[in-house]
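Removed from the display is one protein chain of the complex; every other protein chain stays in position.
Each chain gets a letter, A, B, C and D, in the order it is written, and its residues are counted from 1.
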Amino acid sequence: MPKPIKKRSKKVGLPPGTLVHIGEKKSEKTKITILNYDELHVQEKEIKTVDECFPFKDEPTVTWINVDGLHQVEILEKLGEGFGLHPLVLEDILNTDQRPKMEDYGDYIYIVLKLLYHNNKSNEIAAEQISLILGSNFVISFQEKEGDVFNPIRERIRNGKGRMRKMGADYLAYALLDSVVDNYFIILEKLGEKIEFLEEELVTNPTPKTLHELHHLKREMIFVRKSVWPLREVISSLERGESSLIKETTRIYLRDVYDHTIQVIDTVETFRDMLSGMLDIYLSSISNRLNAVMKVLTIIATIFMPLTFIAGIYGMNFQYMPELGWRWGYPIVLFIMLVIGVFMLISFRRKKWL
Amino acid sequence: MPKPIKKRSKKVGLPPGTLVHIGEKKSEKTKITILNYDELHVQEKEIKTVDECFPFKDEPTVTWINVDGLHQVEILEKLGEGFGLHPLVLEDILNTDQRPKMEDYGDYIYIVLKLLYHNNKSNEIAAEQISLILGSNFVISFQEKEGDVFNPIRERIRNGKGRMRKMGADYLAYALLDSVVDNYFIILEKLGEKIEFLEEELVTNPTPKTLHELHHLKREMIFVRKSVWPLREVISSLERGESSLIKETTRIYLRDVYDHTIQVIDTVETFRDMLSGMLDIYLSSISNRLNAVMKVLTIIATIFMPLTFIAGIYGMNFQYMPELGWRWGYPIVLFIMLVIGVFMLISFRRKKWL
Amino acid sequence: MPKPIKKRSKKVGLPPGTLVHIGEKKSEKTKITILNYDELHVQEKEIKTVDECFPFKDEPTVTWINVDGLHQVEILEKLGEGFGLHPLVLEDILNTDQRPKMEDYGDYIYIVLKLLYHNNKSNEIAAEQISLILGSNFVISFQEKEGDVFNPIRERIRNGKGRMRKMGADYLAYALLDSVVDNYFIILEKLGEKIEFLEEELVTNPTPKTLHELHHLKREMIFVRKSVWPLREVISSLERGESSLIKETTRIYLRDVYDHTIQVIDTVETFRDMLSGMLDIYLSSISNRLNAVMKVLTIIATIFMPLTFIAGIYGMNFQYMPELGWRWGYPIVLFIMLVIGVFMLISFRRKKWL
Amino acid sequence: MPKPIKKRSKKVGLPPGTLVHIGEKKSEKTKITILNYDELHVQEKEIKTVDECFPFKDEPTVTWINVDGLHQVEILEKLGEGFGLHPLVLEDILNTDQRPKMEDYGDYIYIVLKLLYHNNKSNEIAAEQISLILGSNFVISFQEKEGDVFNPIRERIRNGKGRMRKMGADYLAYALLDSVVDNYFIILEKLGEKIEFLEEELVTNPTPKTLHELHHLKREMIFVRKSVWPLREVISSLERGESSLIKETTRIYLRDVYDHTIQVIDTVETFRDMLSGMLDIYLSSISNRLNAVMKVLTIIATIFMPLTFIAGIYGMNFQYMPELGWRWGYPIVLFIMLVIGVFMLISFRRKKWL
Partner (left out) sequence: MPKPIKKRSKKVGLPPGTLVHIGEKKSEKTKITILNYDELHVQEKEIKTVDECFPFKDEPTVTWINVDGLHQVEILEKLGEGFGLHPLVLEDILNTDQRPKMEDYGDYIYIVLKLLYHNNKSNEIAAEQISLILGSNFVISFQEKEGDVFNPIRERIRNGKGRMRKMGADYLAYALLDSVVDNYFIILEKLGEKIEFLEEELVTNPTPKTLHELHHLKREMIFVRKSVWPLREVISSLERGESSLIKETTRIYLRDVYDHTIQVIDTVETFRDMLSGMLDIYLSSISNRLNAVMKVLTIIATIFMPLTFIAGIYGMNFQYMPELGWRWGYPIVLFIMLVIGVFMLISFRRKKWL
C-alpha cells in the first residue's frame, strides 16, 4: 500500500533552501537529455556536464531539458544557478513529497505534478514526482527516474507534424501536463475494472478477502485523490494566470486539460461513492448470512429439543409409569413426536424461515 | 449497470485535436439532416455530402444541422473545417465521455449535454451525449444515434405556430436544451416509482434482493447526478454569459430551463436522502429479525433444557434412588416439569419476549 | 407519505409557455375575490368574469386579487393577458411542482411559495403552492384551493387598524409572505411534539413500529426542508433586490421574515440532527437487547448442558459401573450437580452477566 | 432536555409588531435598574415607572438601563416609544425564541444573545435570551429574569478602576457581550468534564445508561451549537460594521470577543467529533461483548453436545450391545470422553477463543 507520508524529518532544523533529496533513490545516475527545436530544425542529445545546457538559454529556439534522477544534488544545484532558479524551487524539486502546485516567479513558472502509474510488481498504484520549469524559450522537466511517459511527445517533436514544432515553450509545457493527466485515465480505468470485479464478487460470494480488497481500493482512492485534487487549482491558475510566459493560443489547450482534470476528479468521487455503497452491501450481507445461520440453528433446536425431552421422559426409571407397559405406547409416542416435528416445520414455513 | 468510465486509454499519447471516436458505435451510418427556416419559409432535407451544408452558413435564415452518429470521423472533420470549429471542439464531440460543459469560442458556443433515457432492454438508465454548436444563424446538433427526442421541436418548426419560427438560432438552441432537461423529469418519475415500490417492499417483506435493488438504485442515482450537476453551471453561464450570440429575449427562457435544472438536482438529492434512509431501515429490520429468531431459540432452549435435565436425572441407573420406587413419583415429576415450563413462559411474557 | 415528485411528463415536448395544469385538482371551481383599499375605503367583492379585475389596474388604490383553484386554464390565460404577465409565469403558476423562487420582471415580481399544512385525514404534512404577483398597485395571489390562511390579513384590511391600510401593495405582499412563513412554525411545533413523543418511546419501549415512525418523520423532514431552504434565497433577494416595487419602509419587514425563515431552517436542521441521533439509539438498543437475549440463552445452556451430561453418564447401561451400586452414589451426584450449578452462577455474576 | 422549539403558534396571524411574550414567565415582576456614569460620577437606582429613564437620554453621561423580566408588555411598549425603538425590535425582545442576531437601525443597534447556564435542578443546560440596545450614550439590556451574570461589570463601574468608566456606551455593550461569551467557557468546561467521565465509563464499564447519557450530551451539544454559531456572525458584523456607534478603540476589544467565539465554536465542534467517536466505540464494545457471550455458549455446546451424545448411545436399551458387557467398557468410554473434551479445548485455544 502506498505510504501515507515520507521521511521528511531529516530536513527539520535545516535552513530553507538546503538541498536534500527526500524520497527513494529510484535511479542510479542522473541523466540529462536536450531537445532543441524550432519549426525547421530539431537537435537532440544527451549531455555529460550541466554546462552544455546553458548556451541554449539565449537561443531563440525552444529547448527542452529533461533530467531523470534527482539524487545527484550537485548537478541540480549547478542547473539552478545557471538558469537563475530560486533555492526554494530547487529544494522543492528534490523533496518528492510535494503537493501538486504552481508558482509564478516572474521569469519562469515552477510546476509540480504527480505522475501516477501502476506498479506491476506490487500490483499497486505508485506515484512519481514530475517538476517542470517553464521559461520564455525553455522547459526543464525533472523526473525521479527514466520513464516512457514523455516518449510520444518526443516523437511528435521529431517527426515535426502537427502543431508542436510551430508553437513555443508554453505549448511544450502544456503537452507535458496533458500527458501526465492522460495517464490518470489509465489508472482510473484499471481502478474501475477492479471495482466492477469486486462488485461482482460482492453479489455472488463475499468473503473477508473481499473486504480487505475493498479497503485496499479505498486506500488507493485516497491516494489518487490526494494527487489529483490540487492539480485542478494548478491548471486553473495556469490558464487564468497573468503570466506573459503563457500565450493566448495556448490557454485554450490548458482549458482542455482543465476539463480533463475535472473529469478525473468527478470519476474519483464517483468511485468513492461506489466504494462506500459497496461497504454497506458487504455489511448487510454479513448480517444476512448471520441471520441465515441462526435460523438453521433455531430450526434444528426448536424441533429436536422438545422431541429429545419426550424421549427423556420415557427414559426415566420410575417403577410406576403406566405408559411404559402399554402395548401401543411406543408407536403412539413416535407418532406424537412426528406430529410435533411436522407442526414445527409448518410454523417455520409460515414465518417464512424456510 | 452503467459503466462508471469509458475506455479512454486509446487516446493517451496522441496530440490534442486528434479525432478518435471514444464510446460505443451506436449507429451504422452518419445521417445529416438540415432544417432551414425563417418566419415565412421552412426547408427540410437529408443531405448526402457535407458540402451541402456550407451555403446555408451565409443565409440570413436559421439553419439547424442535425448529425446522427459520430463514428464517421472524416465527415465531422469536414464539417468542422467548413464552420471553422476548433480541433479541440471536434475532439470533444467525438469523445462521448464528456462532462456537460459550455465553451464560448466567440464566433460560436459549444455545449455538451447528456441525454438520459431508460433502456428498456436492460431495464436501466442509459446516457447519450448531445453536442450543440450555436452560431449566429445556425445550430449544429450531434447525437450518438438517431433518436426521437427532438421530434416535437421539428414539428413545432414545421407547423410554424408559436414563437419558434420568429426567433433566432439562440432560441432553437434553448429549445433543444429544454427538451433534454425535460427528459430528466421522465427519468426521475421512473426512479421515483421504483423508490416507492422498494419502500413498500421494505416495510412488508424485505429480502436480500431488496438490498440489491436498493444498491442498484443508488448506483443509478450516482449516474444521474453526475450528468445533471454540471448542467447547472452550463445553463447558468449561458444565461449570465456575455456572448452576443444569445439575445436578451432568449435569456428569460434560459432562466426557466435553469429553474428546471435546479429542480432536477433538488429531486436527485431528495432521492439520495431517501435511499440512504431506506438502507438504515433495511439494516434495522435485519437486526430486528435476528432478535426475533434468537428469542425463539432462547425460549425453546430455556424451557426444554431444565426439563430434559430433570428427565435425565430420573433416567440414571443408581440402585438407591428412593423417588423411583414412589407410587406417585412419576406424576409428581411431570407436575414439577409443568410448573417449571409455565413459570418460564410467564417470565418470558414479563420480559415482553412473547 | 408525500410523493417525492409529481407527474410532469405530460408536459414534455410541449413548447414553453403552454398552459397545462400539473398537480391534483384540489377545488371544483376557480373563485376570484377582489379586495380594493386605501387608507379610507375598502371594497370587497367576488367576481364572475375576469374582465371585472382590469379596471382596478389603473386606480391608485391597492388591489388584491385572490384566485382559488388553478384548473380553469382559460381564466388564468385571460388574467395573464390583462395584466401583461409573461407566458412562462403563467406556466409556472399552473405547474404546482415548482421550487420556491422569485423572479423580477421589471413591471411586476413573481413569487412562488409552498404553504405547508397538516392534513388531518392522512395525518401527514401536505403542501399547497401559493403564487404571488406583485405589481406597483396590485397583488394577485393564486392558491390551489380555498383556504383560510389569508383570512387574518383580510380581517386586518377590513378593520383598518394597524399599518396595513396605510401601506402599499408591497406591504400586502410582505403580509402574505409572512403568514405563509408563520405557518411553518405551526408545522414545526407539531413535528417537534412528534419527535419528543418518539424519543420518549425510544427510551422506554422501542419497537419496530418506532423505527417506521422515525423513518416517516425523516421523510417529512426532507419534505419540509425542500420547501423551506429555497425560501431563504427568495426572501433575501426580495429584501436586497433593486426592484423599485418594494419600498424602503417595507424592506425592514422583509428582513424580519428573513430572520423567521432562517429560524425555520435552523429548527429543521436541528430536528434532522436529533432524528439521526435517535436512529443510532434505536440501533444500539436493538443490539443491547440481542445481547440480553443471548446472555439468557448462554446462562441456561452453560448451566444445564454439563448437568445433563452427568445425568447422561449415570444413565448408561454398562454392567460394571461401580458408582451405581454405591449407597450414597445418587445423593453425591446430586450434590456435585448443585456445586457445578452454583459455581456457574457465581462466575456469571463475576462477569456481570447477572 | 431542552425543548427544541417554543410555542410560537399563538402569534400566527397577528400583524407584525404585535407585542406578545413568547416563552416561559421566568420572573414575577419586571425590575428596571439604572446605572448612570462618567469618568467622575456614578449614579445607581431602581426605578418604579418607565418615565424615570427618559431624562438620561439627553445627558452626556453613559446610561445603562437593565430590564429583568419580559412579561409586562406595557412597560416595554412605553420604553420602546420613549427611546424610539422600532415595533419589530420590541416584538423580537419579547419573543424569547430568537436566533442570535444583530440589526443596525442607524440610531441604535439591536443585539440578541443567548446566555447559557447550567440549571442545577434539572442538571441540564438552559438558555436565557439577552437583548441589548446600544444607543449613542446608553445601553438597554433585557433579561428574562434577574441574574448575576452582569454583576462583575456593575462592580467594575462602581469602583471606577480600569478602562470602564473612561469609555463610552459601546465599551459597556462590549463588556456585556464579553461576559455572555465568557459564560460559554464555563458551560464547555462542564460539558468537557462530562465527556471525559463518560469516556472513562465507556472504556471500563459501558451500560445502556452510558448510551443514554451519550445521547443526552449530543442533544445538549446541538443546543449549545445552535446558540453559538450565529453569534460569530453577530460579533463579526459588529466589529467590521460601519456603524458610528462603535468607536475604533472598542473594535479591538470586539475582535477579542470574536476570537473567543471562534474558540467556543471550535471546542463545540471538537466535542461533537469526540462524541460521535464515542458512539462508535460503544457500538463496537456491544458487538465485542456479544462475541464474547457467543464464544462461551459455543465452547460449552461444542464440548458437551458430543459427550452427551456418547452417553446417550450407551444409555440405549438394545439387548445386543457388546460394549455394555465389557469389563473396562465404562472407564474406556469415560477416557474417550476426556480425550474429546481436551481436544476441543486445545482447538479453541488455537482459534484464540480461550
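Keep in mind that, in the parts below, a residue touches a chain if its C-beta (ideal position, glycine included) is under 8 Å from a C-beta of that chain, and two chains touch if they have at least 3 such contacts.
Worth saying up front: this structure is predicted, and the values here are computed from it rather than measured.
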Contact with the hidden chain (one of D:P55, D:G84 or D:G277): D:G277
Contacting the left-out chain in the complete assembly, out of A:K57, A:H71 or A:H86: A:H86
Contact footprint on chain D, counting only the chain that is left out: 151-152, 156, 162-164, 175, 178-179, 182-183, 185-186, 188-189, 192, 195-196, 199, 203, 252-253, 255-256, 259, 262-263, 266-267, 270-271, 273-274, 277, 280-281, 283-285, 287-288, 290-291, 294-295, 297-298, 301-302, 305-306, 308-309, 312-313, 315-321, 352-353
Chain A residues touching the omitted chain (full complex): 3-5, 7-9, 11-17, 86, 88, 92, 97-99, 101, 103, 205, 208, 211-212, 215, 218-219, 222, 226, 279, 282-283, 286-287, 289-290, 293-294, 296-297, 300-301, 304-305, 307-308, 311-312, 314-317, 321, 323-330, 333-334
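In this text, only the chains that are shown with their structure count from here on.
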Gap in Å, rounded to a whole number, between the CA centres of chain C and chain B: 26
Centroid distance [mean C-alpha coordinates] between chain D and chain B, Å: 42
Residues within chain C bordering two or more other chains: 283, 287, 290, 294, 297, 301, 305, 308, 312, 315-317, 321
